[in-house]
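Each remark here refers to the structure printed beneath this line.
Note that one protein chain of the assembly has been removed; the remaining protein chains are unaltered in position.
For chain A:
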Amino acid sequence: MTTPSHVPAGVPAAAGDELTYVYAVGRDGPALRAVAPRLAGADGGPVRVIGADGLGALVSTVPADAFGESGLATQLEDLARLEAIARAHHSVIDAAFGEAPPILPMRLATVYLDDARVGAVLTRRHVHFRELLDRLENHVELGVKVYADPRAVVGTASVAATGTPAGQTPGAGAGRAYLRQRRAQQRGGRAAHRAAAEVAGRVAEVAGGVAVSRAVHRPQQGQLATHSGVNVANEAYLVPVEHADRLRQGWHALAEDEPRVSVEVTGPWAPYSFTVSAEAPEGGGNP
């Protein structure tokens, strides 16, 4: 099967050549209007504000061939493009979160056919958006990840297993040493996982009384995972900004005396993980 190479790319979209990408919704006002012109959008174009009913959506105009349904799906399957869009999306949200909070971040790839449709969503949902923004005011999201690090124990086992015990042939010794090492690895791995699970169980405990909401993400694995250990818990908490530093310290202290476990805290983030209820009253589906 061959694909004709002479077919021109970028067949015009039925609804026009341009679409409107939405990054976040905040309260329309001087702060939001001031931050927008300094930001670049997913396609590098300028970010602007669409205002309606006291709310402002941070948007940019993007080309329909790259951000229409098929263009977008293609881009998101390409890790380099996905990363570029994700980082652009985040930089708009992060700047607005820093300078014009509270901000309601949108999910990646929130693209409308035109500005009028974005304004219509603001108008239709303005009561709910306002409630959500009120709830998010003066709050930040902190991420906390707990890792098991079996190597902390395996290191000792490897040293013990390097020599061939006296009175044995090198072949048999090597085989036994390997088995010993393997068993020690498994024991070490199980112990590290138990210790990590215990620490993970106390993460919510430490946040209790401070955090107002909790979200659980999938444990991280694969090529993009940045930590050498095994991620056993990946959670996010919505926290009043004045308690964020204390909570961060409390989480770090959980694994201070436990070499097989590490705790990583990220943020403060815009409240990405706490916007699910944005559509709850209307959608009614599960998150």
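Simple rule for what comes next: contacts are C-beta pairs under 8 Å (C-beta built on N, C-alpha and C of every residue); 3 or more make two chains touch, one makes a residue touch a chain; residues count from 1.
Going forward, contacts and distances are computed from a predicted model.
Given the choices "ABC transporter permease", "PadR family transcriptional regulator", "Gas vesicle protein" or "ATP/GTP-binding protein", state the protein name listed in UniProt for the chain not shown.
The correct option from "ABC transporter permease", "PadR family transcriptional regulator", "Gas vesicle protein" or "ATP/GTP-binding protein" is "Gas vesicle protein", the UniProt name of the unshown chain.
For the chain that's not shown, point to the residue among A:M106, A:A152 or A:A255 touching it.
With A:M106, A:A152 or A:A255 as choices, the missing chain is touched by A:M106.
Among A:A196, A:A215, A:A233 or A:V261, which residue is in touch with the absent chain?
A:A215
If you put the missing chain back, which residues of chain A would it touch?
Here the touching residues of chain A are 19, 22, 25, 38, 67-69, 72-73, 76-77, 79, 82-83, 86-87, 89-91, 94-95, 98-99, 104-113, 117, 120-121, 124-125, 132, 143, 178, 182, 185, 215, 217-218, 220-226, 234, 236, 266, 268-269, 272-276, 278-279, 282-283.
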